[in-house]
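Please read through the structure below; I'll follow up with questions.
With one protein chain removed, the remaining protein chains of the complex are shown where they sit.
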Amino acid sequence: MIKATAWLRALLAALALTQGGAQAAPPPLPADPQGVVASLPATSPHWVWVNDFVFPHMPDGQALLVDGDSGRFLGMLSTGFGFSRVVLAKDGKMIFSPETYFSRGTRGTRTDVVTMYDPAHLAPVGEIVIPAKRSSNMPMMGDVELTDDGRFLLIYNFTPAQSVTVVDASSHKLVGEIETAGCALVYPTGARSFFSICADGSLLNVHLDGGGHATSQDRTGHLFDVAKDPVTEKGVRVGDTWLFVSYGGVMYPIQVAPDGGLTPGAKWPLLSAAEQAQQWRPGGLQQLAAHAGLNRLYSIMHRGGPQTHKDPGKEVWVYDLANHARIQRMAMKNDSGAIQVTHDSKPLLFSAFIESTTLDVYDATSGQYLRSVEHVGTTPTILVTP
Amino acid sequence: MRWLDSLAESSTRAVARHTSRRGFLGSLGALLLGGAGVLPLLPVARGAQPPGPGAGASPGAAKPDNSQDPTSCEYWRHCAIDGYLCGCCGGSQNTCPPGTEQSAVTWVGTCHNPADGRDYVVSYNDCCGKSTCGRCLCNRNERDTPLYAPFESNDYNWCSGSSKANIPYHCSTARIVAVAK
Partner (left out) sequence: MLRGLLVLVVLWSCGGRVAGAYEPRINYMLQCMGCHTPDGSGEPGRVPSVKETLVPFAGSPDGRRFLVQVPGAAQSTLSDAELAELLNWMIQNLSLTRSAGVPPFTAKEVASYRRTPLVAVQATRATLIRQLSGVSSQKP
């Protein structure tokens, strides 16, 4: 049997060789060069970083880079235990990532660092050791932010004492730590200012000097009722306004004055009375997105009781920030727990959900579904766009 | 209880999501699915049902009462737990699995025990030092506050709160501290 098959193959090969030139076997393929590593072209505004704390294997945190236009998976970063998110330098020339490592993986000496990655090669180019105190929590954008001019990186710590580590992002050195007792997370407001949210519903407004040290720390009055209808930590910013939505779907704007002073703006509802009666409410891990150019706010919406403020939704409602009117209800193909928009003039909207590894892409202007990218991460959390 | 409501509606995957109103470990039923489509290992102890409402009832009658079953998500102490049940991980509702460290720093709530009608103070100490246990994910909460109000925020990894247990989260206990009065 085997001999017969071999004979047949030899006959066919011989026949092939005796055919005309057009049907001759192609020349053998050349060897591939060794050690070729891809690098990335210049960052496109339609790329998205999908941050993933990899809950079943938390020491193996990751950030995954996807091209929203082509749907192509471009590469990833390995980012250690209890990962939160990457921060992109304002000039696009560096990626900062606060990370935690234990000397034996799941035990041993803990070291926290800000790893700096080259955006073209997605490889570490350096690290800055920071106090081993960075907060380990459900990832939030407010875990780490840059000041508006990109000079200082601010990292929220929880030990359970609360503080903010300041890193000089241009000299790549640790500056110091600012005590922010009773208050959490960082929300930048200028080149040398940020605020944190405090447990009594006030804000802690912090100003920095040229070297990144705190020059003043002032608490505002109580801006919302923590017991009755607290705002979530998942605020978004449009220009000089921070927007925080409450569990019940009320928007609390915070106006930032040129000197960094904070003033509450007039509250406005995301829901009509009828919609409230039907128990529509915002939900998700990254439930809001905002596009400054279009002056639009996007909110994941679902129907659920008062304690469902982290539930995903199958709709994203779109509001005109000029008049607070809802202008669109986007139907999501899949459950949405995190949304983010790109910041160019033809923006995309990305949607992810921690229980799914599919990333969905939409046109943020028309609401049209464009494409899905499969197998992105393990437990994707929050999304970062350039 | 939302957990019980959701059970009637849809798959266990959806249940895991619907109960995770808050939390560090919220909405993570699918992480146990992986690629093989294995259902999440939600705690269901069918064997040792204590006598009580629904026990021995005919099909279609009231749901079984799991409030006294420590390996069940519906165990009365788990009214605000958010994580993997240490009882499924080699420990119990008040004992850490072998080789882990109990975090002294944590958050504390109250739960009602229908068996004796009392409210109890329950401390949700985490066990730490190994990667996540991955068995018996249970997310329930009666109150939840954002990260800026840490006392009742389940979004923190409380394993990081104490020097001894400043290592990866493994599972959660639900220790009785006192009768709440």
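A and B label the chains in the order they appear, each numbered from 1.
The rule we apply is simple: contacts are C-beta pairs under 8 Å (C-beta built on N, C-alpha and C of every residue); 3 or more make two chains touch, one makes a residue touch a chain.
Remember, it's a predicted structure, so these values are computed and weren't measured experimentally.
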Touching the absent chain when the full complex is considered, from A:Arg110, A:His172 or A:Arg219: A:Arg219
May I ask which residue of A:Asp69, A:Asp168, A:Asp200 or A:Asp320 touches the chain that does not appear here? A:Asp200
Residue in contact with the excluded chain [from A:Ser78, A:Thr111, A:Thr159 or A:Gln255]: A:Thr159
For the chain left out of this view, which of A:Ala181, A:Ala257 or A:Ile327 touches it? A:Ala181
Interface residues of chain A toward the undisplayed chain are 159-161, 179, 181-183, 198-200, 202, 204, 217-219, 227
Chain not shown, touching residues in chain B: 104-110, 121, 123, 149, 151, 161-163, 177-178, 180-181
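What we mean here is this: only the chains that are shown with their structure count from here on.
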Distance between chain A and chain B based on Cα centroids, please, to the nearest Å. 28
List of chain A residues in touch with chain B within their complex: 55-59, 81-82, 102, 106-107, 110, 132, 135-138, 140, 158-160, 162, 183-185, 196-199, 226, 230-233, 285, 305, 307-312, 335, 337, 353-356, 378-379
In the complex formed with chain A, which residues of chain B make contact? 2, 13, 16-18, 20-32, 105, 129-132, 134, 141-151, 155-157, 159-161, 166-169
